[in-house]
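Only one protein chain is missing; all other protein chains are in place.
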Amino acid sequence: MPANDGSDRLHESGLDGEDAQRVYRYMLLARAISEKSWLLTRQGRVLFTMPCDGQEAADVASAYALDADNDFIVPYARSLGAMLVKGMTTQEVMLNMFGKAADPNSGGRQMPMHWGHKRLGIISMGSSVGTTIPRASGVALASKLRGQNAVTMVYFGEGSASEGDFHEGLAFAGVHRLPVVFFCNNNGWATSVPIGLQSAEPQISKRAQGYGFPGVTIDGLDPLTVYQAVKTAVDRARSGDGPTLVEATTIRMMPHSSSDDHLRYRTQEELDAERQLDPLPRFRDLLISTGLLNEESDQTLRDSVDQEVEAAIGYADAAAPPDPATARDRVYAP
Amino acid sequence: MPANDGSDRLHESGLDGEDAQRVYRYMLLARAISEKSWLLTRQGRVLFTMPCDGQEAADVASAYALDADNDFIVPYARSLGAMLVKGMTTQEVMLNMFGKAADPNSGGRQMPMHWGHKRLGIISMGSSVGTTIPRASGVALASKLRGQNAVTMVYFGEGSASEGDFHEGLAFAGVHRLPVVFFCNNNGWATSVPIGLQSAEPQISKRAQGYGFPGVTIDGLDPLTVYQAVKTAVDRARSGDGPTLVEATTIRMMPHSSSDDHLRYRTQEELDAERQLDPLPRFRDLLISTGLLNEESDQTLRDSVDQEVEAAIGYADAAAPPDPATARDRVYAP
Amino acid sequence: MVEKRLIEAVREGLREELAADPDVFLIGQDIGINGGVFRVTEGLLEEFGPRRVIDSPLAESGMVGVAIGAAMNGLRPVVEIQFADFIFPAFNQLVSEAARMYYRTNGEFAVPLVIRAPYGGGVRGGLYHSQSVEAYFAHVPGLKVVVPSSPHDAKGLLKAAIRDDNPVLFFEHKLAYNTVRGEVPDGDYTVPIGEAVVRREGRQLSLISYGLSVHHCLEAAETLAAEGIDCEVVDLRTVSPLDTVTLLESVKKTGRACIVHEDNLTGGVGAEVAAIIAKDAFEYLDAPVQRVAAPDVPSFPYSPTLEDALLPGPSDIIRVARELAAY
Partner (left out) sequence: MVEKRLIEAVREGLREELAADPDVFLIGQDIGINGGVFRVTEGLLEEFGPRRVIDSPLAESGMVGVAIGAAMNGLRPVVEIQFADFIFPAFNQLVSEAARMYYRTNGEFAVPLVIRAPYGGGVRGGLYHSQSVEAYFAHVPGLKVVVPSSPHDAKGLLKAAIRDDNPVLFFEHKLAYNTVRGEVPDGDYTVPIGEAVVRREGRQLSLISYGLSVHHCLEAAETLAAEGIDCEVVDLRTVSPLDTVTLLESVKKTGRACIVHEDNLTGGVGAEVAAIIAKDAFEYLDAPVQRVAAPDVPSFPYSPTLEDALLPGPSDIIRVARELAAY
């Protein structure tokens, strides 16, 4: 695309050049961690992972619209990009992947990619999907009642939006005009179940008007579009105008998890075609077209990211496992 | 209103004169049973009731659009009018009110107004609201899989539509284009909680498009409007085009139940004003305007209804209570 | 001290905690202007306003999920489930989320949450307004389960529950609300969670119970005393965690144990108590460990003839106690 075009799009998105470069690096980092984690599971060094390949733009750019110091994120298992933006270090992520004692998310008690980090305002998630949605409304309710000027953003997949908790969480937020953004990552799949078997209406955002607040569906493969839409929703929430349901259409380039074989239900052709939509090269080209990036700086960036990830893997792999003597601890708070 | 007007409305509704008279009698009967039951609770002869005063038009006319012999109803506690149309006798209703052994709904095991009658295609309800909604989708799924040409209609209040089961039940029906009609009786109250504290969007029907099928909001105080809208939905379901969410706006003229005191949360003025909207006199006037009814025939009708109810009360009051020796029976099917 | 009804004691506990701690708030169905269907929260909306006393939509899972989130962001929610029977839609939020938040975050996130719910039969409430549900939650590590029997304990345990940093389920017998009276100290005091109490000293057998059933045990003990059967009555007060010390002490002393609850027999709290006794008081037992509980039917049916045939009461306790004493 012609340079001016890219610059225009960047400008109207509200991100400046430096922001764009940061977003790009976070996207590269999320991808690198996701890819490396996959390899680690193939080598048996890590026991489980849920790749986020294909939704880095959605996760990173949406989280970038938050106030990292004061806002809250209620994540789900593919929110790696958002975790990095919120302040989780690559080392912390890898401690989680290896289930080590120093993992700030759960001290190795939960599976990899199960996030939670109190100091960073990341509200713990378990595996039972959907439960996070009313929880996010509750975090936002507390912000409102306590006069915190904080916004809460909860991430979930379109499949999880089938749970009753989605309905109950959104309705409550609507009634109380809570400062919360519901970010639905619609990749068209709940493991092997296609959207057509999940909902007769493929657009999840259409549900929002039933709860009395806006819902939008956006291209989740373009970080600029995502940032712009989420920024609008976050500003709206912060100014007291209530929730927004943002649906980002994304792709799932990898299997559902390291335990899944997506070729049982998707064709290679389909997967190859989808790979053409990979948000990373697309954003890379835009940045190059705007002069914010060039082949060389891109390579430097990628090298630094790889080194960061490799170092974190080395560190986490060598870190101490949880002490078996602690297995029964912390069932009850003192 | 001028006679021709009423006749036109009757004609376009699809009901003929005899139908209209039947609908009117069912409405009178539902009202009489509801009022008498209330008095019986005041006298301590019946321990509990949930009045349906104000929604007779919605319940009766909607059920009238069903094939009473082959279709299914999944009721809720205010579906008395629909139960009568579906074939439950006044005597059976009173056996239920008195919790007698011969009560076909539960043999006195459930509270009054908890319906279920296998032979009549009335699917048993408990007290846990919302659970009936996916159940109705399941009844309809079975009809579809078994090639039954039956439609299932499930009744619930707008408050119960806040439960997650509403969401899950409607979404499933949408995906499989099931022959089911979701009939929401929106009286604006969940006991003492006004619609404004239940949902930021007062129209429940708006939720339907999120599930990929039509939702309509209609005047639930006019039986002709109700019949027409539900008939359209039933025909749609029967012809394989899938579900419809019909929201009937009604009024709750009486307290939530015999245990409730609505003056704790509603003013007498508000209640008096609402009483002006009573669907019964309104339909009565229409019938008179069309010559299908006159003062005299109306009185005759009311007398016959009163006699029917009194006779049923006498019968049910005298009927045998459940045998204590059976209290532990039928926990498991043989 | 003045005599108060149990319902007044609960209300007083709520009011005092709302007044003392701005982080405490109430959420439930019809708890606002209506004061709750049992009137427990009567007057609290007027006193503390709609930000502290929130009428919830008809959605238990969402209500509890919201409360968990609020608790994780600094508040201390007290949820009212209108009837214990309607807690099941929120079961996943309670078991999968609230109960294990502290464990799964390795101690980072606590969930200071109280779930209040009226439980129990005898009010002609039928299958869905009569249940005892404590056993489901007593099986869940990370939850505490409290069932007070007296106004004094109701207020003191409720305050302890609200100040506890763990999720606490607090079950109030709806029949006890207005029938059980007792002295309630004015002002602030707590009754520690996890401590049972001996309500009546006795030498021959231990009646172990909680909630309204404690009163059935005391009534039975009177009758039995007249027959020369000297019963001790242990009020567990907390069914999770159990005060095994107090209950074992009693059984070691008497050598005979009968656990009494209104919940159905199989898999009820009585099973765990009996198992603990069979293991840790084995040497002291002079007779089989007995349980008096509702029979294994889904819940109490509506019709009085049916409900009365199923509700366990003093006469059932007396019958079993006589067998035990004669053993």
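Note that the chains take the letters A, B and C in the order they are written out, and that residue 1 is the start of every chain.
Quick note on the criterion: contacts are C-beta pairs under 8 Å (C-beta built on N, C-alpha and C of every residue); 3 or more make two chains touch, one makes a residue touch a chain.
These numbers come from a predicted model, not from an experiment.
Shown chains touched by the missing chain in the whole complex: A, B, C.
When the missing chain is restored to the complex, the residue among A:Arg109, A:Lys144, A:Arg207 or A:Arg238 that touches it is A:Arg109. Although one chain is not drawn, the whole complex shows that of B:Gly6, B:Gly116 or B:Gly212 it is B:Gly116 that touches it. Touch with the chain omitted from the figure is made, among B:Val139, B:Ala161 or B:Leu224, by B:Val139.
Summarising the interface, chain B meets the missing chain with residues 72, 74, 104-107, 109-110, 114, 116-118, 123-124, 126, 128, 131, 133-143, 145-146, 148, 164-165, 167-169, 171-172, 175, 329-334. Where chain C meets the omitted chain, the residues involved are 61, 85, 88-89, 91-92, 95-96, 99-100, 103-104, 127-128, 135-136, 138-142, 240, 242, 264, 266-272, 274-275, 277-280, 282-283, 285, 287-291, 296-299.
For chain A, the residues touching the chain absent from view are 47-48, 99-100, 106, 108-112, 114, 126-130, 159-160, 162-165, 190-193, 197-199, 259-260, 264-265, 321-328, 331.
Convention: only the chains that are shown with their structure count from here on.
Centroids of chain A and chain C (each the mean of its C-alpha atoms) stand 42 Å apart. Averaging C-alpha coordinates per chain places the centre of chain B 37 Å away from that of chain C.
Spacing of chain A relative to chain B, judged by their CA centroids, is 46 angstrom. Listed for chain B are residues 162-165, 197-199, each touching two or more other chains. Multi-chain contact residues of chain C, defined as those touching 2 or more other chains: 56-57, 59, 61-62, 89.
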